[in-house]
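For this depiction, one protein chain was excluded, whereas all remaining protein chains were kept in their positions.
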């Protein structure tokens, strides 16, 4: 197996983007629980993201959601973030919380609604210029609940037109990233349900349009690492939304539900060159912390990604290829499992300490008293949630 | 095939309970859309349920959700309902929206939380005495999101204890009905995930404890009519929560996602005697109308159940049994499909007219102007939703 | 709703290709049951297919599977088929029953195995020239059972190379159609698991390379009609393999498991122009008759497709579009359901009689004594199954 020292450079380069909304309250249609210390403002969300980065060294950027994170002066916000030690990252559009979008946004049969939705995306592109963000990420709630409710084909064509209008304004250094989702909040069809649809739509746009793979957005049993491989092979993988799931879009902590799946995904990430510095693939979290603490939840998440990345990097690919080509089923499988079963936690603790980071970020955060301070300080106001 | 006239008595006896909450606003974690005319009070919800009954003759009772439908005087509420032409039905408890229940209610490791949850159910039993309701329906959001978060076994034992304490107060004419659900809002485990668990728990209680089968609460691919058969065979089916689903607990209009499945369920309902007047099985809707109109949504729903019941009643069981026992696969299947494919809508329209009901309740409601009147009258106040 | 007379021309043009292997014995890994009268030769399979066509007027062509249907003289076989009243259709390659293909065929890491597999397909193209077939259909069992067993990316690249070599020999009037499958017989990954992969591979080849959609080859919950819409929109739908499923690739009679799904698929088929005479989309059955009679099983299947096509053609698209664009959820859904619930069987019976066909092909076949004659005549020899 590869030695740990050999993989240190790749670990040093790893960066995972945090979602600002992970620090606000979230929940289900049944209940959203609040917790003391939850941010009330965009700035407080960014401060929390910076705290995660301070304890882990893994999370140098934070993604924004518009209009949840709307401010008057994005340049000032970018400077605020820089002061905290992080940068602003991907801009996420939101066309699912306005009454106008009840029956769709970019796909709507009414040109006025499409106009409004396209304009929102154009505004996001402007914000990106101010924040210095590279990626506009588009996830659509568009879909329908009943067979016959909407015209699948017409919506797909209108989606293509709307995206083309947005893409025309994407700058030379910017990218449009389209996310797909199997279901929810639409329960009969969604307009971008699978990677094939997302890929077809972005391919029609051009080179700076790519696909976002959210690990929770697939049908039961889907082999996600295969899709990772395929999108990388086709040159169409723009970014990851990491989380984990047992049933649906559960938005649990990445690596919590099926750690071996995360490992296999990272193996294909490396196999396809997506960890290379110039790959352009963005690694983001997209999670909810419905019942667990948010800052430690994010720390746990980036550590999970780091640990699985280390295991995947340790994989002896020369031996693996030899076993694969020899048709040695058990041998090849064991080489993979040997990497997965290697306990990288002690080596990573040492590696962190050598870089001036806490050996055990979870314990260090718990011992820091930071959470108690936030709870004491952040009194009054309205806690952030999935609302602007 | 059986003649339509022969099934008229069974159709005449059919009654489907409506959920008060179907008339309020509902949605997903992403957005709840509101509509003009939505009820602001329990009384307005009951009035809407009565409207559905007036147009269909199918919905003589309405279920309440406590505390969503909490009032000071339940006797007065029952009289109000009677004045509207309906009766109050099942009382649904709710232990998922109080902060105390974040980590469970009847299963919680803290005795004080269990006490609170048990007391809520005892209060529901008192309400039932005032409303004249027979059934206490218990659906629990109890569960966990992460492996290790909770002790599955301890929770199951505590659930048994809590239920026993509640059951001890269930009156001689009352029943406790326990609902199971595969997942959501808990995403790693739910404490009553399947019919086997619900059945084991209620069997330990006694004869007046039964299972509620919600058609949307199963794993993908589950043969639901088999469970209907089995629960009826074991004498443990208390009630149905009807709705339909494509993916998860989508709570769509019953019969909309897979009409043939609803037909097969009704075939087993009849096969197991659950349509008999003394079966004790309650047929309820439990749905959301996230994007469609609510009153017509409920009218559509009860009509769907009626139409599938009629098709199932038309099934030639003598011929079916003969084909089954002869091993005539295609013959038996065709006998079933012949009943399913029979268009019962014209006969049902005649039958309705003969009973003083509109031949086409959907068209009659649309033509009545009732929805417009509600929209004009119900101005101000706070529209009802999944909150008390 | 559209009048039945108006759809008669489209019904008259409908043609469904039968698979020769549907007439042989099939089963599961646990058991293959045999039945009296099962064909022993390719000619007898073709004769049975011709019988289905004689009783229904719906099945003018038969697909062959090579090497299961290997003969010395394909020209003679084509003439035999013509004498029976049918034509030879799609040629299906088979690279999953030779020991050489244990770890793959077109994707294998050993060039010698790929050579053998490519050569098999080139031979199939030659056969197509002799039979006058248009389509070479490729379904691969290629995949792996364990993570690490094979290199997903390398296999995908080799698949592209192998397909390119085959495609280079596809004649100007011929087509290559690539089928995808979610799983089985490979249980960790399949090399063409989804429509996205099939589409990417055939798009890289050229215009005469298309996708085959087998209705049983998707993850649980997949909205198949969406894929139909998308492939038609992209101009990449080559053919259907019809069957139905409750769980996996169950290969049940089309329309048996979820008739409403078949209806929705036919609605999108029509919406996308695939029923037009020049669409080029082939409609085939790909089923097993493990426990039911084979000839009547195929009769039932083509009738199911015909009946659902009729229902879908009756859909009032003008009214539907109006309701969709008005955001009338319940109205649009009801217009769709009205078409689905229309009992087209009497009109189809009349229509058949007017064309010299039996009004009830199932009853006519049962009454014909044909099955008994086959059982009496076809004695001795080896009954056909999934083997050459």
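The first chain written gets the first letter, and so on, giving A, B and C; residue counts start at 1 in each chain.
The rule is short, and it goes like this: a contact is a pair of C-beta atoms (placed from the backbone, for glycine too) under 8 Å apart; a residue touches a chain by one contact, two chains touch by 3 or more.
Since the structure is predicted, the reported quantities are computational estimates derived from the model, not experimental observations.
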Open item on the list: Given that one chain is not shown, which residue among B:25, B:145, B:215 or B:309 touches it?
Closed with: B:145
Task: Full-complex contact with the absent chain, from B:43, B:98 or B:194 - done: B:194
Task: Residue touching the undisplayed chain, where the options are C:23, C:74, C:103 or C:260 - done: C:103
Open item on the list: For review purposes, identify every residue of chain C that touches the missing chain, sorted by number.
Closed with: 26-33, 96-97, 99, 102-103, 141, 144-147, 149, 182-185, 187-188, 220, 245-248, 250, 252-253, 256-257, 290-292, 386
Task: Hidden partner chain, residues of chain B it touches - done: 102-103, 109-110, 144-153, 156-157, 182-183, 188-189, 193-197, 199-200, 218-223, 225-227, 229-230, 232-234, 260, 264, 268, 271-272, 320-321, 324-325, 327, 329, 332-337
Task: Those residues of chain A which, in the complete complex, touch the missing chain - done: 220-221, 223, 246-247, 256, 258-261, 291-293, 296-297, 300, 307, 329-330, 333-334, 337, 340-343, 345, 362
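Definition applied: only the chains that are shown with their structure count from here on.
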Task: Separation of mean Cα positions, chain B and chain A [Å, integer] - done: 38
- [ ] Mind pulling the residue numbers of chain B that touch at least two other chains?
- [x] 220, 246-247, 256, 291-292
